[in-house]
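Of the protein chains in this complex, one is absent; all others appear in place.
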Amino acid sequence: MILFNNDYSEGAHPAILKKLEEINFEQNTGYGMDKYSEEARNHIRRVCSSPDMDVHFIAGGTLTNLIVVSSALRPHEGVISANTGHINVHETGAIENTGHKVLVIDSEDGKIKPAMVEKMCQAHYEDGDREHTVKPGMVYISNPTELGTIYLKRELEELREVCNKYNLYLFLDGARLGYGLCAEENDLTMADIASLCDVFYIGGTKVGALFGEAVCITNTNLKKEFRYLIKQKGALLAKGWIMGIMFLVLFEDSLYFKIADNAVKMAMRIKEAFNNKGIDFYCDSPTNQQFPILDNLQYDKLKEKYLFSYIAKIDDNRHVVRFCTSFATRPENVYMLVRDIEKL
Amino acid sequence: MILFNNDYSEGAHPAILKKLEEINFEQNTGYGMDKYSEEARNHIRRVCSSPDMDVHFIAGGTLTNLIVVSSALRPHEGVISANTGHINVHETGAIENTGHKVLVIDSEDGKIKPAMVEKMCQAHYEDGDREHTVKPGMVYISNPTELGTIYLKRELEELREVCNKYNLYLFLDGARLGYGLCAEENDLTMADIASLCDVFYIGGTKVGALFGEAVCITNTNLKKEFRYLIKQKGALLAKGWIMGIMFLVLFEDSLYFKIADNAVKMAMRIKEAFNNKGIDFYCDSPTNQQFPILDNLQYDKLKEKYLFSYIAKIDDNRHVVRFCTSFATRPENVYMLVRDIEKL
Amino acid sequence: MILFNNDYSEGAHPAILKKLEEINFEQNTGYGMDKYSEEARNHIRRVCSSPDMDVHFIAGGTLTNLIVVSSALRPHEGVISANTGHINVHETGAIENTGHKVLVIDSEDGKIKPAMVEKMCQAHYEDGDREHTVKPGMVYISNPTELGTIYLKRELEELREVCNKYNLYLFLDGARLGYGLCAEENDLTMADIASLCDVFYIGGTKVGALFGEAVCITNTNLKKEFRYLIKQKGALLAKGWIMGIMFLVLFEDSLYFKIADNAVKMAMRIKEAFNNKGIDFYCDSPTNQQFPILDNLQYDKLKEKYLFSYIAKIDDNRHVVRFCTSFATRPENVYMLVRDIEKL
Partner (left out) sequence: MILFNNDYSEGAHPAILKKLEEINFEQNTGYGMDKYSEEARNHIRRVCSSPDMDVHFIAGGTLTNLIVVSSALRPHEGVISANTGHINVHETGAIENTGHKVLVIDSEDGKIKPAMVEKMCQAHYEDGDREHTVKPGMVYISNPTELGTIYLKRELEELREVCNKYNLYLFLDGARLGYGLCAEENDLTMADIASLCDVFYIGGTKVGALFGEAVCITNTNLKKEFRYLIKQKGALLAKGWIMGIMFLVLFEDSLYFKIADNAVKMAMRIKEAFNNKGIDFYCDSPTNQQFPILDNLQYDKLKEKYLFSYIAKIDDNRHVVRFCTSFATRPENVYMLVRDIEKL
């Protein structure tokens, strides 16, 4: 069985393991205060053109989301998310467990449009009884989204504007950020993201690391005492340099982007194969996740050899599924899959 | 200006104030352990045909909702509510603030149908990744609903069945329970509610008391150490006998139902007046809240003399509004309103 | 049995009940936005010489404490309290339930001395691993304390200084504030308290009201969106004018101080009686709570006729107990008690 069901089925880029082995017996300061973490932070600051940005490493997306949201909001404030947002559907209520409501906006493509935020905030501030409702305090987006779609620069700028208007923090979940930035139609840079968001993270788990996300905080308000909050949520890793080294290897030499670019290219081959076959997609994704709509026959045929995710049933004969590529996807497997799609 | 905007604009039934004055200088045990509270509890048990039921008095609906929900659920469990449910929209995220997600079901009339619960639970238990999502743990309904509609006995029985099937607690918010039980089409009794729900409350604030809700717990699991939880949330009133006396006055002699019946009768006169005028309703409510759809002219005309709630805008010329009656609504005011509706 | 066990065994000052009855059928705006609440707030602002102070009415001390603390602190911050502090021992962990640690300072007389705060904060800021510990964010004191003792002006000023030095909010729990301000040795005024604390409350429950505390916020940071937080914790009473009227009656004409003064005077008679008898006190209280140390014989004798609180066992023959007076304590009962103490 060949796995295309997600982008975290293999270990790490070999350069990471090699480096971990090299320095294994070095004695390092704990809790992320080591030299490798500091080097990694500096490389990330450089890539983001944000010399003053705070960078922290946290072992996982849900952990990062719950720390960022709960550290930024007061108890009566909620975070706006698309209905498909990871924090809304796939974190077992982690955000609510920190005390905050997720304010849901219905979205067809996983993206939040400024007009949706405008409408929600306007309704709140026009309501004479607004103190009886949750105050919007933050907008959470992911790029790419859970549906593989990405934000264009203009779209992110417009979101920033509406956030400014209603005094909302803008938080970008970049668990798959590399794959988004390597999409052909992408026009955003890391520096754009750093300048437009209050806080965002660069995902490692799904882009070549064993685990780890690099949380980047640009808004001064949110920087304050953030390490206390990481510790309180159990996320201050004792041997923090492990994440430091992983991000150092990924960012000292653009490895992060090479990995992501390659994965996106392979996803495009899969996309093309489905397209050529006349198979529709649930949405048009330019990134490493593809959501074809298979009929029963196609579904059963591909299932024999490949593992992929079941997303949703459209009707008795049509099913949305997901194929993912990653840093570790082998070209020969993609080639075989493409051939099998052609034969459907 | 005459107020029809809600059912909590006046004080209490005079018999309550009289009794409070009578016993004002008696020395009573604190925190609800007094004789009046115990008498009131016994009357409520009698009316509910539930001699073993636990009864607690809590000063307000939001406080009651957050205590009941958070005491019943484990951290990863959520509470199912209609989108219009009070806990979902009008409690500033009180439930989420205790750590639990509100699992929203869209409903047109404010009621939750068993099939909706079935669908949500089935989806949960069929999901291979269900541990990444919130587990449904409780169904929250209100009777009457926020839209004034009520549950029939058969409907409540069917909800109970689906709750049994999926191991869900059934919690009924009865902030306006009296008005529901006095509706003409109602076929539920207090005893039915006590036998079908795990926990429910009988609202006092909106039905003749100064404040106070009587929480009735029939499920043994939920009874345990409930007073600790009331205290922890700040809801164990020092002079608890005040609520004891209010519920004693309301229940020793059926005053609660007389009050509610009268308010519903007056609401029906208002409903009839709108109906006669050919004015539609947002939904067909048999209780003390009425939701007519007014055009601009009607709206402006009635606004001159009456205060009523603005609920929603349908289009530029149509607006859903709410008129409420209560224990204190004066017949002469209703008569005047009816005349003014006729003149529209 | 005559009750001296606490100061909340009777109803309210008769003037309050009279006023409640008078306006019972008036239609009032809900949730504390009525004219009586506004009048009451203005009287309190006047008494505190703080025209810009925010005043909110909340139904109970624990509810007030948990709202104030959780609204002021970020998740990693804790509140400093004496070991005897109400929030530390008698609120079923209400503060922790909002996510915050109570940082305990051992105190013999229930008071917090500036040097204790200094020491705790210094230890925190000198600790290289302080991010692994809770950051002190607020000092909670009560005046009078749980042991009946009071703060002198100089002491409160010094606490303010250490709070300024370490960026701590100063929160004064005044559940029994009236009794403290009427103590003979007291040199604090309401205006002093308002100018020295960031937030404090004036207790109604124990000083003549049916229930209710007036939270006074002087620090602008803490004022923001406080009503959202009251609502979220279930404490925004629908018929809020009830508390408005109670505080209006208590403050429009100094009734609050007359009541308190009378209770303190009666407590002093009881204190004198114990003193004359050579009976020691656990601590020297100038307020309405007295903590004599009784031997077995004395204890058994007084128990026949009076209810009083058991506080602690010193040894097999000595017991700390508490006698309280209140707005409703009858002079004839105090006289009888004094006679019975003399006869011990």
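Structure notes:
To keep things simple, chains are lettered A, B and C as they appear, and every chain counts its residues starting from 1.
Following the convention adopted for this analysis, contacts are C-beta pairs under 8 Å (C-beta built on N, C-alpha and C of every residue); 3 or more make two chains touch, one makes a residue touch a chain.
It should be emphasised that the depicted structure is a prediction, and the values quoted were computed from it without experimental measurement.
When the missing chain is restored to the complex, the residue among A:T84, A:Q232 or A:Q298 that touches it is A:Q232.
Of the listed positions A:D54, A:E77 or A:E91, the one in contact with the omitted chain in the full complex is A:E91. Subunit A residues in contact with the hidden partner, per the touch definition given at the top, are 2-3, 6, 8-12, 14, 17, 20-21, 23-30, 59-67, 91-94, 97, 205-206, 210-211, 228-229, 231-239, 242, 328. For subunit B, the residues touching the absent chain in the complete assembly are 31, 70-71, 74-76, 98-99, 131-132, 135, 225, 227-229, 231-232, 236. Remark: the residues of subunit C touching the chain excluded from display are 75-76, 78, 89-93, 96-102, 104, 129, 131-135.
Here, only the chains that are shown with their structure count from here on.
Averaging Cα atoms per chain gives one point for each, and the point farthest from that of subunit C is the centre of A.
Chain nearest the geometric middle of the protein is B, using mean C-alpha positions.
Centre-to-centre separation of subunit B and subunit C, using mean CA positions: 34 Å.
If you average the Cα atoms of subunit A and of subunit B, the two centres end up 42 Å apart.
Touching of two or more other chains is recorded for residues 75-76, 98-99, 131-132 of subunit A.
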